[in-house]
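Please read through the structure below; I'll follow up with questions.
Yeah, one chain of the complex is gone here, protein chain that is, but the others are all in their spots.
Labels run A and B following the written order; every chain starts at residue 1.
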Amino acid sequence: MSKVIEAEKVGYVYQSKYQKTKALNEVSCSFEQGRVYAITGKSGSGKSTFLSLLAGLDVPTEGNLYIDGKDIREIDRDSYRMNQASVIYQAFHLFPLLTVLENVMFPMQLQHVSKKEAKERAQEFLGKVGLPEGLYGKMPNMISGGEQQRVAIARAMASGGQILLADEPTGNLDSQNEMVIVDLLCKLAHEENYAVIVVTHNEKVAEAADVVYGMMDGVLEVVRE
Amino acid sequence: MINSLKQMARTPVRTILFLILMFFAALLLTLGTCIWLKGNSTMAQYEDRFMTIGTVRQIPDSFQQTLQWNAETKDYDVRKNAQYRSYYTPEDMLFPGAEYIAGPEQRAFYTSYGPEYLMYNVSVNPSALSMGSLIAEFSPMEDCTPDETVKIKITKVIGGDQRLEGAVDNFCDHMNPNPKMLYQDKTYAAILHTYLYIHGSMYEELMKSKNEVYIGLEYIPGSLETGLCLPDGSLPEDTFRDGQEIFEVTDGFYETDAGRRLLNLAQSEGIWRQCQPVTGTNKTCLLMPFYNGQAYICEGRDISEEEYASGSKVCLAPKTFMENNGLSLGDQVKVQLLYTDTRVNAGRRFWLDGSIGFYSGLVDTAGEPLQVFETSDYEVVGIYDVTVSGEDSIFDPGADELIVPMQSVEARDGKNLLACGPMTDATSSFQIPNGGIDEFLKGWAEYGTDQLELTFYDMGYSQLKAGIDNMKKISLCLLVAGLVLTLLLLFFFSHLFITKQAQRTAIERSLGMRAAQCRWSMLSGFALLIFVGALIGSVAGTRFSGRVSVVNAGQSYYETTYTEGLTNTENEIAVEEAADTQIPAVFSTVLIMAAGVGIAWGKMNRSLKREPMQLLSERQEEFQV
Partner (left out) sequence: MFHYVLYSIKKRKIANLVTAGISVMLVLLLNLYFGSIRSYQDQLTDLAENVPIYCQVSNLSGTLVNGLFTPKRIVDALEQSDQVKDLSYMMVMMAGEGDFKEAEYSKYLNLYVVGANNARAVGEVTNDMISMEPERVDDFFASDRMECIVNEKVLTKRGWEIGDRIVLKCYYYDASSEFHKMEIHPMGGVVEVEIVGTMEDVMGKTNAIDTDVVIPARTAQYIFEQSGHPFFADTVFFYVKDPLRLGEFKEAMQEIGLLETSSEAMESYPGCALIVRDANFIASATDLRHAIELMQSFFPVVCILVLMIGYVVSYLSGNSRRDEFALLRLQGVGKYKASWLFLAEQMLLVLLGNLLGDLVIALTAPAFTTMAVVNGVILLAYLIGAAMAYGRMSRGSVVYLLSTQH
């Protein structure tokens, strides 16, 4: 299995208005396609921060982060997020004023895919995540949390990338929906060869993962491999 | 952009309210600009009605007293004559920092000989005997000494109104303390001027039986000397100066110097009834009758600045002259300049009631009759009317007076100068900017002379200046307030529109949209909203203010019964209304677009500068912003 992401002593400092916070401290690890990785830890341990670095939303302040062997500082991170990596969040972060179908079409439209093809593929992705067709025309605030998260996953698949980053994807869901999402994520990894990296403090989600890393005070350790 | 528009359309209430806000912002700005432009235009027109004119009078250095015999009182009258070491010129009024809009100038008026024209004095009294002056042979009705009024018979009119030939009239050698006796059987020749009322024993006898006072005048003899003077006010040499005035007509008299002189003088007798004054100036408003409204252009136009500067052969002509001679606007008037006077203004010679203060001695020092020195044709570009004034009569215009550009008269150096004098209030004036009197006087105190007395007329501007400045200040503040308010509204709009959508930007960034794409996605919809709102608002503002102007323009507020002169209340700015109203609309739309997009761009940049992770991590604080 090829390593798609490799972190070498990655560190990150948050600069807020009043203070500096070292969120990550010499984190070293790697991620491969076809596997589900869980990063666990308490709130404030730095997991979401690390995930955002993996998503290319920012660059490490210390250490190096390699995407397909290239330093993240040297690649086009926008292009990376558009074509390689996708992120799903606890709060879903769907476009509130676009329908379910339009949300999934959005990344393909960014890639200049024709509307017709984008629509067809969006429907395909929504089908894969098990969303009934009747919900395609609904606004996000009209569907349940689990359904919203499935839409988010479908949108992530629509970008065509092979890396899926999930920040507490089941945080807002009930246990039934939680399992549905976990199954979907595992399916993406094992059947679609995604590298799925999930940040969670949910044990059930961690149990389903192939590799579990534990984050504490910004330091990453392997819990189970 | 389509997604952006789609999302805007799915919040119709908010979108419409934003549109309304932009509409009002544009309406406010357009109306504010229209109000400011129109207000400024009206105020400029108002301020232009005021003019500040100064007149100049040279103060005499001294007064010379001369004695003149008065045959009535049998005593000498004391006459005071102002004396000047030298005459100041308008050039002496140019000093550093002096800001003149026109002038200073000292005007000459010329007498134009126009036998083909019907002059006012003739039209008023066509059959009046021109008794004022004549050159005649006469004999006394009896032997007498003309030290009081005596009767004479005019036996022959050499120059003047021929109808007086054979008339018996009154005569007195009034200013001669020792007049020679006149004999009934002799014939005498003299210049005869009407002077004062008759007096003496003959007169008393005559009046004994009558109830009414006979306001009769007597002739007195005039000098044969030339009436010419030199530009410095001195008199040229002439053998006839202070010489004999009454000559006995004997054989060969008219071959003598005196006889020839009388014959030459006779050629000009009565010429005044065929003359009209022509005044040269550099600006019409420098003439006080035009300045104070006593004279006003009732047809055509004023002489333009360019025409004054280039000395074009154009003129303003009085209405009575035009009517008397069947002339109309655009016609040519032939001007034959005969004499020059720099001492007084035309109104002191050619009175508005038709009487004329004639000059005497219309010959040169050699005794030859004075000739026309310049002939031109002037086109009448404006016709003016005059009303009589009880005040300021020294400024009265002359009857039949033509106003011409000073530069149009080639012989400006004073040909055939029959009277000259220093600068006076009626002949010398200048224009300075409104509100500039104090500034001018400061400079004058430093560089000017006490010998020139200045009098200013500003139509009350000095008292009104503070108010005018206040109006301008408030008007400008209103415009600025409108601008600032519009900017604030734009800022408010962009704050709600862009800052509130930080989450959307973060999501788009997290999906891989580039910063430029995010900016376009956000701003395109924003710009469209602004543009549509601004356009509608600007157009509505323009239409409304245009309609208001049209209604406004037709208003007249004051009754013009009894009014002297034209009020010029036709809305002079009406013609420019159509063009003016486009400018605020364009200005408003462009400004709002530019400012709105600019503010939004800045806000977007601020959002985009922050990493999406930070934006997303602050999502819970959005409502606090």
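FYI, contacts are C-beta pairs under 8 Å (C-beta built on N, C-alpha and C of every residue); 3 or more make two chains touch, one makes a residue touch a chain.
Every value quoted in this text rests on a predicted model; they were computed, and no experiment measured them.
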Residue of A:11, A:63 or A:96 touching the missing chain in the full complex: A:96
Among B:229, B:352, B:404 or B:506, residue touching the chain not depicted: B:352
Among B:464, B:528 or B:583, residue touching the chain not depicted: B:464
Contacts of chain B with the absent chain, listed as residue ranges: 14, 17-18, 20-21, 24-25, 27-28, 31, 35, 38-39, 42-43, 45-46, 49-50, 124-125, 203-204, 207-208, 212-213, 292-293, 296, 352-353, 387-391, 459-460, 463-464, 467-468, 470-471, 474-475, 477-478, 481-482, 484-485, 488-489, 491-492, 495-496, 499-500, 544-545, 548-549, 551-553, 555-569, 571, 622-625
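Criterion: only the chains that are shown with their structure count from here on.
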Geometric centre distance via CA averages, chain B-chain A, whole Å: 87
Interfacial residue positions of chain B with respect to chain A in the complex: 3, 6-7, 10-11, 503-504, 506-507, 509-515, 517, 611-613, 616, 619
Complex contacts: residues of chain A adjacent to chain B: 49, 52, 55, 57-58, 78-83, 86-87, 89, 91, 93-95, 97-98, 102, 106-107, 109-110, 139, 155, 159
